[in-house]
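What follows is a single structure, written as structure tokens, with notes after it.
Removed from the display is one protein chain of the complex; every other protein chain stays in position.
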Amino acid sequence: MLYRMAAVISMIKAGIIGSTGYAGAELVRLLYQHEEAEVVWYGSRSYVDKKYYSVYPNMFEIIDAACLDDNMAELAERVDVIFTATPQGLCASLVNEEILSKVKIVDLSADFRLKDVKTYEKWYKLEHKSPEFIPEAVYGLCEINREQVKKARLVANPGCYTTCSILTAYPLVKEGLIDPNTLIIDAKSGTSGAGRGAKVDNLFCEVNENMKAYGVTTHRHTPEIEEQLGYACQKQIMINFTPHLVPMQRGILATEYASLMPGVTAADIRSAYEKYYKKEKFVRVLPEGMVPQTRFVEGSNYVDVNFVVDERTGRVVMMGAMDNLVKGAAGQAVQNMNLLFGLPEDMGLKQVPMFP
Amino acid sequence: MLYRMAAVISMIKAGIIGSTGYAGAELVRLLYQHEEAEVVWYGSRSYVDKKYYSVYPNMFEIIDAACLDDNMAELAERVDVIFTATPQGLCASLVNEEILSKVKIVDLSADFRLKDVKTYEKWYKLEHKSPEFIPEAVYGLCEINREQVKKARLVANPGCYTTCSILTAYPLVKEGLIDPNTLIIDAKSGTSGAGRGAKVDNLFCEVNENMKAYGVTTHRHTPEIEEQLGYACQKQIMINFTPHLVPMQRGILATEYASLMPGVTAADIRSAYEKYYKKEKFVRVLPEGMVPQTRFVEGSNYVDVNFVVDERTGRVVMMGAMDNLVKGAAGQAVQNMNLLFGLPEDMGLKQVPMFP
Amino acid sequence: MLYRMAAVISMIKAGIIGSTGYAGAELVRLLYQHEEAEVVWYGSRSYVDKKYYSVYPNMFEIIDAACLDDNMAELAERVDVIFTATPQGLCASLVNEEILSKVKIVDLSADFRLKDVKTYEKWYKLEHKSPEFIPEAVYGLCEINREQVKKARLVANPGCYTTCSILTAYPLVKEGLIDPNTLIIDAKSGTSGAGRGAKVDNLFCEVNENMKAYGVTTHRHTPEIEEQLGYACQKQIMINFTPHLVPMQRGILATEYASLMPGVTAADIRSAYEKYYKKEKFVRVLPEGMVPQTRFVEGSNYVDVNFVVDERTGRVVMMGAMDNLVKGAAGQAVQNMNLLFGLPEDMGLKQVPMFP
Partner (left out) sequence: MLYRMAAVISMIKAGIIGSTGYAGAELVRLLYQHEEAEVVWYGSRSYVDKKYYSVYPNMFEIIDAACLDDNMAELAERVDVIFTATPQGLCASLVNEEILSKVKIVDLSADFRLKDVKTYEKWYKLEHKSPEFIPEAVYGLCEINREQVKKARLVANPGCYTTCSILTAYPLVKEGLIDPNTLIIDAKSGTSGAGRGAKVDNLFCEVNENMKAYGVTTHRHTPEIEEQLGYACQKQIMINFTPHLVPMQRGILATEYASLMPGVTAADIRSAYEKYYKKEKFVRVLPEGMVPQTRFVEGSNYVDVNFVVDERTGRVVMMGAMDNLVKGAAGQAVQNMNLLFGLPEDMGLKQVPMFP
């Protein structure tokens, strides 16, 4: 790997385990357009030996490779970075010291996001197969943990809801402008977040013309948000988080409510957002009066945030919008890869949001 | 009118001012299927003399009438009940004692919903043209004000968001199970709520694949919810209410959060819902674990409600789903008409939700 | 059954095999609102013993029954009419003389639609298990075969595409105004036509923002259209039929092209449509210049038709719009039931199209 640090001549070789899910496919799309990386292993247990374009015909005449089985040991020999875009549990069951000594891993599943293995096992109802790597794993929310990511071997790519929820509230929690235990996050997501599995609940006729909440009080992104925002305010917090399914493909909108600390003004809040995000390319603090809309970040790595203070009730309403497959999954994974390999953080991520 | 009370032989004659908006058109659809009422005046300032079916081709070979101008004085001579499905301000500017002495009015606009004219003028930024009728107007949320509606001349048909928001929280507020000042309502609505006006914001390409909040902290349904829930708990309250636009045609989902009063259990909450809604045909308290979905009330007058207690945070998450054009507008207007004329409350409102 | 003819006192008892598919569920919706029929057997092999409302929550507090297994023999004892809303092959494998001697059957599958068993076996790639009943089965396109349906024991309810395709072209074929062998039918259907099975192809994210053709030159409704239109012009014909999947729930639009016979004028064509449809409640011949739109028939049993003559090319463009689940499946099945039992043909089918 060292030679790469010295002179980036050859491309970064990437392998994807789970390349035929929606998040995996988005990784394929982004990495194809990345100047310094290329996918050399399209992993997909379900489509071994099938041409990738037969699963995703948008890639016809673009990608000629066929899908390969999951083989992390062989992958470690052949690539510089492995992305695991797989269900919970798989990455933890495959990773070991030998692999980590040879290759960087960006895990898009939840296996290494929570530092407390008991919390993981309680919310995910799964035994963790390699808790010994939890301590070294870095939570890859780039805007917050940038420096740690650069030095990591194993990056836990944040959840989609969590990325949006945390970035929307972070400056206010960090600066002590709100009471974090009053935080209520009402989040809405497009259907690609549910994956490409064949389930009646995700059929067009079931999702279209419908709004519903799900996982009410029990959604697994709750402890992830609590842990990360807890670090920001340096105490344990408990919040309410409610996800909803929306009849759209991509996009997450988080509407967040919290009680303001005494004396906090709208100007204080704007200053806090500017303090943390003014230099961040991928977080756009919108001008006053402009609400975040998923439409205007679709296909890009941006998170748009804004807020309104309600003087009547003493609360602030924060809003954040993001593409769940980009900043909420594949885009952030590429951003983490860029950090891991010393590349400009936005390389391969300059897509302008596509509208309409 | 008296002869009708004695013996319902002839049909109730109804006039609609604003029959070519979405709410007006839904009134036309519902009243066409009503056993004891018929529309005899299809008011539409924009389409005077045009066949109603040329504006709504679904009504071809069903309704042959042409649209008529707004003329409340003449209407009062010719009909038994007037529905005003018009923008705010119109009903207040047309109504007078002579008209009210001849005809019942169900106003689908906001003109007579708020008892405090100053609150109306502040939130709606309109001068109220007939505040003298505000005291006698009855807020037509049938499940709560049934008896008063029966005796009314002027019914203020509740707003769409308010109907859903209030019914979802009412039993808990009324029974003192939650702290009403902690109430946060995050509501999501289909696009028909925005009306049939030609606006860029409501174009297909703008609404589709998008979620956004709007009217954050300033939406006009806020004081209406506060007033009605304030009556329930017998004090002034202040809440947060945030509406969102969803890429679907019909449906409102309200997700509501509030802190539980000490010692309140899930069983207490279920009892409260049962107490108020067990006998209500149009409010369905769903079994534990089944979330309200707009899909399953579409086209009907039902409101589906349910809740989850979060013991970790001491809050309850309440949910309500409703068709904004039926129970949120035209259906409730018909329900009010039924009450006004002594008919069975569900007459003409027996539509089964249509899915998919 | 005779007593019913004499005096319709009790309700018609209906059993549905396959009541939890989309077509079956639509039958449930329509029959619930039927004045003279009631469902007493909610058949569903997949959900035996489960409450019907747990599969279709729109029916909560409306239908309390649980689902039952498929048992045609027992059904024949308990009901007056059986609807089979099942995949091809099932009805043919269950029906026998004893059953048909006790009960009417309306088969929503394709088993008895084609008179030539070889054509059936070729296009459906299935062996027909009871070809002996094909001759007596009546093709239940009510507007065309009304009188035969009245006397039938076994009705083959037409396919969705075929109902729309045939009714759109029928008067022109029957009257010899077009050359039937030049007929090209380009049909577009909402996704409910694909059923409620869990398939990747029908996921929201796959169907939304997409148009595609499928079954090009091989779709099974082709021979059905050819057979029926062949009866109309009294010769064998061959046409092109191409179905497309559209990101909507309900609705079929058929756009049909054919060469006009020499000298045929637009007036001739309009006369032909009027001749056959003027008295038909469920076929609406739209005024000149108004195109059929699926929107304006949704939820109803109407088929809207219209046409444009292209003098430049000597062709006519015919258009028909219909709700695939109503007139294309469950609505027509009820219409057939009404004919079978001597009831008014539109009983239970007076739903006004719901828009938006």
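When the chains are written out, they are named A, B and C in that same order, and each has its own residue count from 1.
Heads up, the rule we're going with is that contacts are C-beta pairs under 8 Å (C-beta built on N, C-alpha and C of every residue); 3 or more make two chains touch, one makes a residue touch a chain.
What you see is a predicted model; the values in this text were computed from it and never measured.
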| item | value |
| --- | --- |
| Full-complex contact with the absent chain, from C:Glu35, C:Asp69 or C:Glu209 | C:Glu209 |
| Which of B:Pro247, B:Gly331 or B:Pro353 contacts the chain that the document leaves out | B:Pro247 |
| Hidden partner chain, touching residue among B:Val48, B:Ala73 or B:Cys205 | B:Cys205 |
| Footprint left on chain C by the chain that the document does not show | 181, 184, 186, 188, 190, 205-206, 208-214, 216-217, 238-240, 242, 244, 246-251, 253, 255, 257, 291-295, 298, 308-310, 312-313, 315, 317, 319, 321, 356 |
| Contact footprint on chain A, counting only the chain that is left out | 22, 25, 29, 32-33, 56-62, 192, 209, 249-250, 284, 286-287, 290, 293, 295-300, 304, 350-356 |
| Sites on chain B contacted by the missing partner chain, in the whole complex | 22, 191-192, 196-200, 202-209, 247-249 |
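Going forward, only the chains that are shown with their structure count from here on.
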| item | value |
| --- | --- |
| Remotest chain, chain C as reference, centres from CA atoms | A |
| Geometric centre distance via CA averages, chain C-chain B, whole Å | 37 |
| CA centroid of chain A to CA centroid of chain B, Å | 40 |
| Distance from chain C to chain A - Cα centre to Cα centre, in angstrom | 47 |
| Set of chain A residues in contact with two or more other chains | 205-206, 208-209, 247-249 |
